[in-house]
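As you look at this complex, bear in mind that one protein chain is not there, while each of the others sits in place.
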């Protein structure tokens, strides 16, 4: 079992969700984050001041998947999120030792799906 | 050391907190998330349009614990969060390699508590 | 590769960012959280009622780094976040199995930097 | 089916027609030489300002409650004014100002058969209707965040159709209190007191919000979700009060009226300012920090308190009345919390306690020279007026509470007063209205 | 360079001077004995209230759209009124009220050469200018969240400089519709209809917002980001309408005017209340929950509908008109969603449909006794007035839509009407204005 954490552009969320659905991955959690990566912020003007915003708004996805779904999930994320422009984001795959569905008490792989 | 990540219904947070307190687990971090799982959203009406909301508001708990507290924490979460209805959520247990308390510099297990 | 998760005081974010920059760590993601730790909340008054706030606003940093940067990152966080007062926060180091840059498809260590 | 609809349609139209025909025919029949155009203009403008207090209350109440209940409180504010407008037109005004006995008016339903005075009856109605709406809306704040929407609609209708009009009749409609010399210029007791005391009964029937008081009895903070909205609301109310009090002179023509409305204006403003300063100072001294929401309640307290005496006291007295009002509101909020009476926006101390205080203050600082029946206590008039004032304000409060207690009990028995625990935790917006106030924001619904 | 600047400066000044000189000289030449000071005061105060409808619209439109587009809609609201003020001063008022033919006025550009009537021409202009601004601002709501800012500026200028003034001229400027006996007291058709129908054409040119309709044709919710702001907007509009309708009497002096403005006031209020109650009831019955945003649209619908007939119908008729308005708005919103016409704030059903409904209602409940040319259908006047009303409102709507269709087509061809898909997803605030409405908050920009 793995936890995939992906940071993507907010405007790509719809497409990522769509791609995940197509890969039959329906379970996920989404948070707003601000982040900095290779894309070092863009500049805004406000009241005549040019601002280099260093932390940019991103969306963070967490997807707990069984090992066999990891590749499908990664591909779906890339498919939905890649624009080829700087700021597309990164994803990390973390090991998960245990998972549990609160309602049913199911554990392990079957809690993921 | 483990990091327990649990996604629960917002209205259960009080009870989960209470159950954790009773299990002498006082340290945690809470974020708002929106998520989708087995519960595929509910329908809202707004201006005469019926909407199937796909990402539902949830609360995400992160609890860093020493290995011996993992079970107590899991039980407390289930106790507080389970309603038996769809949408109760899931929890993941992730391995933590190291922990450190910033104020004191304590490392490992003693940083958790 | 590791994922460092740190919970710090919001007012220290600037300094932590600065310290990380100095350690040549530019990539990170930031979320707002509320948390409880050793510091069990402070009291507010509102309309004549004294309130013990149990979940305090914190900022959560996620920094994905290659193994050789872990120490530098930790030191930078301590440098920026430590005030010596209760509530300075904690950090966890989690193992990362894989990382991928969405734009380029780079994997592993080179996706981190 | 279509025939049925057309028939119903025609019936509706017909009735509208017939009623309107009567009304207008009658009105055409009488000449109206007494109408003062200037007074009409003044009263209409004042009515508009008082109408504007509706968003003032709406913003204040929404701002001081939680985000998850914002749509609900807003919907209540729209509905109480809308319902009040309709029922007060159909029956309320007749009960309040129609010919009748010293307890209740009995003529003029739908304004039919009423004659113009120095104001067209339509202008009088409008001015009175916005007052009626104010009394209703005060209740929504005190009972916020847990009252069922349907129940709210029911008891609001009863309050504005019957209870408030009867109380109003006693003083402004020429009823028994006016015969006794009771003086309540713009409604400290009649409007605000009624709203505040009904809110008290309502909260007692409802019980406190979930989580407001811990098991050990400690009061918890359930902080308002938008102090800027609340502040806007208070400023709007202060603004609207310049219609409420000076407008209640019901005339602006001639030197005497000009001086009166000027005096009323400055008294209103000074009392509000004094209330704000006093409340902030008191809360600062007691709790160590100048609480904004309490300061705002202080301004409102000053406004409520000066509402009864504004025409018959001096500016200096107004300042003193406002200072006490600020003190009373802080003490009142604290007291209610001790008693576990959960009033989210402070409706009871602001409108109930200070409505009473202002009414009594007439008996202390009121001046015969300014038109009061007897000089107040501090002007050598002894306890006569003071006694009448106390009697009047207590009578109105008691009547309002008694009537509405019956209504609340009935509603509770039949449809229930309070939403379910689940609903209360998730928020009334989702459960009662199926929508959220702030869709684009992540809000804490867990408090 | 500096010389150039100075020269330009001097030219500007000079022209200002010359023009102003002319204007003032001319005005000084004529004596103005007809001016009524009281009417002037009334109309100015009413104009201020109508101006205040601008923030009403701004808050309503901002509240009912998404947070990522809030700056954009606010900027549009500032600009449409500002631009309308300038062009309506320079040319619009002349087209509308200047001497000319029965289609268009042709004198009085920059107000030059116009004579004072019972009101100073400046007061008349101000009152009319805020009406013009209202018509313009209605469009911004219907076309919200996807229209290019520059394009918006262009067609707003055309609308307020030419199209609206021509339509206004037909009725209020003594044009062909007024000659035929068409009656639109305060502009159900002229102001609101124009705004609403232009919004319809605009949305048809634009197409729906991204994500509003699924591939399978299902309508999705793109919920407004701040219902409290929207509610504030509606209350402000209701308040401002007390300038809109009673102010349109253009006089307050004398008993007749006093009665008229009082009647108009109460009719306005009752129709709004009835609209709110009806819309809430209907949406509750159909969709199971009392939707707040629909209730608010219901109040506005009642206000729009009573705008034409408010001076010539009875209070009872006003209630009935408002009830139908509430029904129409709910049906209208639902209908438009079925037709995939995406109108984020309900501008078309509120202002278009109900503008038409109100205008027609004149022909049903209007009364000769109150000053209408013919009695309405239900007062035994037969179909005469009703026919004229229908003809007039259709003519205005058709003209407005035809003219603006040409303008929209031209703008679309030359600079484009709609922002790019990227921009629409990220929000117009960042892309068009380089700023965010809520910097300190985490908002969802992904809906």
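We call the chains A, B, C, D and E, going by the order they appear; numbering starts again at 1 in every chain.
Going forward, a residue touches a chain if its C-beta (ideal position, glycine included) is under 8 Å from a C-beta of that chain, and two chains touch if they have at least 3 such contacts.
These numbers were taken from a predicted model, which means no experiment stands behind them.
Novice: Who touches the missing chain here, D:213, D:235 or D:399?
Specialist: The single option touching the absent chain is D:235.
Novice: With the full complex in mind, choose from D:203, D:293 or D:307 the residue touching the hidden chain.
Specialist: Candidates D:203, D:293 or D:307; residue touching the omitted chain: D:293.
Novice: Write the list of subunit E residues that the hidden chain touches.
Specialist: Within subunit E, the residues that touch the unshown chain are 12-17, 19-21, 23-24, 28, 32-33, 35-38, 40-41, 44-45, 47-48, 51-52, 54-55, 58-59, 62-63, 70-71, 74-75, 77-79, 81-83, 85-86, 89, 110-111, 116, 119-123, 125-126, 129, 149, 226, 229, 232, 432-442.
Novice: Name, in rising order, the residues on subunit C that touch the hidden chain in the full complex.
Specialist: Considering the whole complex, subunit C reaches the absent chain at 10-11, 13-14, 32, 44-46, 57, 59.
Novice: Please output the residues of subunit D touching the missing chain, sorted low to high.
Specialist: 38, 41-42, 45, 49, 66-68, 223-228, 231-232, 234-236, 238-239, 242-243, 246, 252-255, 257-259, 261-263, 265-266, 269-270, 272-274, 276-277, 280, 287-293, 295-296, 299, 313-317, 319-320, 364-365, 367, 369-370, 378-379, 438, 441-445, 447
The rule we apply is simple: only the chains that are shown with their structure count from here on.
Novice: How big is the gap, in whole Å, between where the Cα atoms of subunit D centre and where those of subunit E centre?
Specialist: Computed value for the inter-centroid distance: 32 Å.
Novice: So, what's the distance in Å between the C-alpha centres of subunit C and subunit A?
Specialist: Those two chain centres are 19 Å apart.
Novice: Give me the residue numbers in subunit C that touch at least two other chains, ranges are fine.
Specialist: Only 31-32, 94-95 qualify.
Novice: Residues of subunit D that contact two or more other chains, please.
Specialist: Expected reply: 434-436, 442.
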